[in-house]
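Take a look at the structure below.
Missing here is one protein chain; the remaining ones are kept as they sit in the complex.
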Amino acid sequence: MSAHTDTYDPKVNYLNTDWSIKSWLLTLDHKRIAWLYLVSISGFFVLGGIFALLIRLELLTPQGDLLSPDGYNRVFTQHGVLMIFLFLIPSIPAVLGNFLVPLMCGAIDVAFPRLNLASWYIYTIGGILIVIALITGGVDTGWTFYTPLSSTYANSQVMFVALGVFIAGFSSILTGLNFLVTIHTMRAPGLTWGRLPLFLWGTYATSLINVLGTPVVAITIGLVGAERTLGLGIFDPALGGDPVLFQHLFWFYSHPAVYIMILPAFGVISELISAFSRKRVFGYSFIAASSVGIAVLGFIVWAHHLFTTGMSVYAATVFSALTMLIAVPTAVKMINWTTTMYQGAVKWDTPMLYAVGFLGLFLIGGLTGVMLATLGIDIHVHDTYFVVAHFHYVMVGGAIMGFLGGLHFWWPKMTGRLYPESFSKVSAVLIFVGFNATFFPQFILGYMGMPRRYHAYPEEFQVLNIFSTAGASILGVGYLLPLVYFTWSIVAGKKAPENPWGAMGLEWRIPSPPPTENFVKEPVITDAYDYEHEILKEQIEEIARDEAAAVPSTA
Amino acid sequence: MSTHADSALAHHFESFEQQRTAASLGMWLFLAQELMFFGGLFTCYLIYRSLNSLDFAIASSELDITLGGINTAVLITSSLTMALGVKAAQLAKKNQLIGYLLATILLACCFLVIKYFEYAAKFEHHTVPGQHFEFHVPPDLIEKFELGPERLVQMEKRAEIFFSVYFAMTGLHGLHVLIGIGIAIWLLFPASRGKFNMDYHAPVENFGLYWHFVDLVWIFLFPLLYLLGRNIHA
Amino acid sequence: MIELIKGYLPNILDNLPLLPEQASTIAAEVDLLTLAWTAISFVSGTIVVAVALYFGIRYRRRYATQVGGHETHAPAVEIVSMLIPFVACMAMFVWGTKVFVDMRRIPPDAVEYFAFGKQWMWKIQHPNGLREINDFTIPVDTPIKLTMTSEDVIHSFFIPAFRVKQDVLPGRYTTMWFEATELGEFHLFCAEYCGSEHSYMGGTVTVLSQEDYQDFLNQESPERGSPVSGGRELFTSLACVTCHQEADNARGPSLRGVYGREVQLASGTSVVVDDAYLRESIVNPRAKMRSGYMPLMPTFEGQVTEEQLHDLVSYIKTLDNTNDVAANDDDSSDDSHDSETATSVSAGG
Partner (left out) sequence: MSEHGDVHVSPNSTYFGVFFALCVLTVVTAWVAFYDFGPFNDLVALGIAFTKASLVVLFFMHVKYSGRLVKLIVIASLVWLGIMFGLTIIDYVSREAVTPDPAVVPSPYETFEPKSLSGDGDHGGDAAH
């Protein structure tokens, strides 16, 4: 790496080194690939968001008068497919992960840059297939593709979507593989496992799930496709096949997939809370170990999605107990994040707002998760809005809060620009309030007995649905704001210094935005959270000078 | 591009050793992924066979054990030629490597041709799942296991599940063989330019791992699909 | 406009209950379990959030160059943070499993009813052979065992007021049981997404006193209606409507206004739809296939009587462009929908 010092020009960074379209579409630079992903997932998020909006509008009234039943089924299926397979699963790993994993490892790039670019193309092909399905009639099987509805009875573009999900799955397998190899072989000398930033631990655990879980859903969805087109009858009940077997295989991946979404968010939150408390994260090894622990435990709990299917009572008991064990590593994380703030120097910048918001929302999501694992409760609330509320608390309140928090935190590094702090704080509060208003009523709705995926419902559920829809409109505004001010900041935002937050970590010791080669001189490897290290002192003092200059003293 | 024009060491690696470790690790993780990919099908097989072992045994006696056996031998031999090919690449023996790769390709094609004849026979006997599926339990077995008319109807349906599993597993495996042939042909180009040596032979080595994996899958498919339950005729 | 919106908004205070009615023996048990979990969650959640906020404010950054302290590990904190959730979860696991076992252990004296799910209706068979569709009438204070199966996709039999739910699978039987404790009418839902009309697949569970239930069982089977209304019911119950829809991509041709028209056949010829053609197509669908459709329709030979065949043909003849195809219209109101699909009770078997 030292070889590049002599040719280094501080004005040239990875963004302005080449402006041509080709240089973006054929780039092997992990930082640019992160941008490719960011643009694509934002597009799918907006599309999925529009479907969410339609769902909420439809549910404003009990009669089901906005959309036809088939129309509504297509809308919620497409919302699920887009949000899960094309937004949530690639969000943090593929955007923040791609940008940060090599930086945090002190490496020039991921281990397989061409494979990395190929992953994006594979993802794009999967995405295009799904979009084609949307244009040519949509899909109405639910994102879970339960057989025999999906294999025999559904009358929509199941094949395109199944193929799209199958293909997009390989993108996340290859990304996971790439990160695992990168973290194993590309770490700078001196960066031992015990010094790894917790974001890397989270990414590592996620990648394990990607590699070991995703192929199972790929083959399962593939079998559904084969059942539709080739007439194979593996899950066909008419032949004596068991549709519950499909569910076993599907959830073998799709439960761990929840951890694909949330584990990287855990990693982000660990970084945020530590950086804004300017304190070494509390119980580092426990947080690191709990990430891997959750990844492993996540694989042995899947059948808690099947408690009402008529699965064996004994197996249900086993899965219930195993599921509850996940509460232990999760609680460890919660407590350690909280105690990280103890004796810290806590600053409430926007990313910290997201982090603390995450803490509260994920707490609700996690605790209701344990409630759902309790057999006696699950039978009543399974497939009701209680479940819908629960997983939105985990996925939106957890994964998206983590993603947005991370994006705000690393945005100055990615773009070299600062976003307007006041707007971002407003949007963080709007998202928090809007989210709770949208989804908390759904817990009550679910317990009242409103089944999920209902397009029309009995009148007594209307009031809570109105609350929910009202909350959704606040949430929508909250999500639109970042879209606007982030775009604005690229053009007109203030130039960001190397380390605007005074955070530790290798990525904060290179220019913003980083040069193409990442590190112009050999990075000095230190403990990732040693906030009293010499290296940081100068940067922190510079921030203090800037702040003093910006705010005229009133004292 | 990330590789220097004349060096096989990509610029983001510090040394050949790091590059080789990364490549091998990546390949092994890919194989872990492949194992889980096939694992889904093996789970289907496991569940259905444990629920319907007699039905599966009777259906599997339709398969041609000779062709299956020959194919096993063909794949094992191709695994040997591939292992020798990897060694040739390591020792930079260009002509040997080309020879072994060609032998592997030839054997793989041979495997597919035999598979083609097996599949053709299934189409002829209508044991391909779908609308035209037909399966008849041999009369001697009806007698031996005292199968009533209801059980026979059930058995014919279970046979369709067996053949669904058979086609899914062997089809996916065949697809892997086909992809393997493609990669092997593609490897012939750098091989003929003598690109591989002790420092840089990861492509050949990784293809070797892939090819052995394909062989491994067949090592399990052969007994599971062709052999188990053969003794019902005894 | 304002009037319209007002019409949509029911009286808020009347319509904001937080718990569904407890109408079965198991309901109170489930609610108690839920309340216990809610209490535990509320207390532990509040503590964590309160502590986090306290730390966040108490230790807020006072000056720009401030860095945090050294307290970064304490075995006691880790042990406590593992032990408390573990103990709480295992205790709740035992309790939850006990409730679950109560739900699954069917009392030996339970009376056996049958339920069949199909797209998109519930068919109930009483022990004496009486059948209902989408209505489920049961006696109070009687343990009822329900044996269920599905004819097509997976459904799920869900009565919120009883806190019970069981998926209904094709090709397999599943069972559930409950004992109603309150008289009245309760919702019956399908909880597992099952296709187009999933949200309408439900009905009412009516709990009657023992005497009223006996009266209900003893009532006369209703008179046979006109051929057209009989045909309309058959059209729904035989699931003709599943395929013969208006949609462009429906599996079968729309039958609206088909009578008397000339249609193209797959063989290349065409035929005028008359009584004989309709009959033949029901009994032997593949004889004269309409072009552009797959031969998916099963034969109904031997499954419908001559009389029923006549009814069906009579009904299809009445389907012109103003007449609705049963249960396939985009009904916007719950009520009219129910009246479409629910057929009257009749003594069967």
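Lettered A, B and C in written order, each chain numbered from 1.
Criterion: a residue touches a chain if its C-beta (ideal position, glycine included) is under 8 Å from a C-beta of that chain, and two chains touch if they have at least 3 such contacts.
As the structure is a prediction and not an experimental result, all values here were calculated from the model.
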| item | value |
| --- | --- |
| Contact with the hidden chain (one of C:I84, C:L238 or C:M289) | C:L238 |
| Residue in contact with the excluded chain [from B:A10, B:A59, B:L84 or B:V137] | B:L84 |
| Residues from chain B at the interface with the omitted partner, ascending | 17-18, 20-21, 24-25, 28-29, 31-32, 35-36, 39-40, 42-43, 46-47, 50-51, 65, 69, 72-73, 76-77, 79-80, 82-84, 87, 90-91, 150, 153-154, 198, 201, 208-209, 212-213, 215-216, 219-220, 222-224, 227-231, 233-234 |
| Interface with the undisplayed chain - residues on chain A | 184-185, 212, 216, 237-238, 240, 244-245, 248-249, 252, 299-300, 302-303, 306, 310-315, 318-319 |
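One rule holds in what follows: only the chains that are shown with their structure count from here on.
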| item | value |
| --- | --- |
| Inter-chain centre distance, chain A versus chain C - centres from mean C-alpha coordinates, in Å | 33 |
| Between chain B and chain A, distance of the C-alpha-averaged centres to the nearest whole Å | 36 |
| Euclidean distance of C-alpha centroids - chain B vs chain C, Å | 44 |
| Residue list for chain B, restricted to those that touch at least two other chains | none |
| Sites on chain C at which at least two other chains make contact | none |
| Chain A partner contacts - residues on chain B that touch it in the complex | 1-2, 10-12, 18, 21-22, 25-26, 29-30, 32-34, 36-41, 43-44, 47-48, 52, 128-131, 133, 154, 157-158, 160-161, 164-165, 167-168, 172 |
| Touching residues on chain A, where the partner in the complex is chain B | 28, 107-109, 111-115, 173, 177-178, 180-181, 184-186, 211-216, 218-220, 223, 226, 230-234, 236, 238-242, 245, 248-249, 252 |
| Of all residues in chain C, those that touch chain A in their complex | 8-10, 12, 15-20, 29-30, 33-34, 37-38, 41, 44-45, 48-49, 51-53, 55-57, 59-74, 77-78, 80-82, 84-86, 88-90, 92-93, 95-101, 103-104, 119, 152-154, 156, 158, 160-161, 163-167, 169-172, 174, 187, 189-200, 247, 249-251, 330, 332-334 |
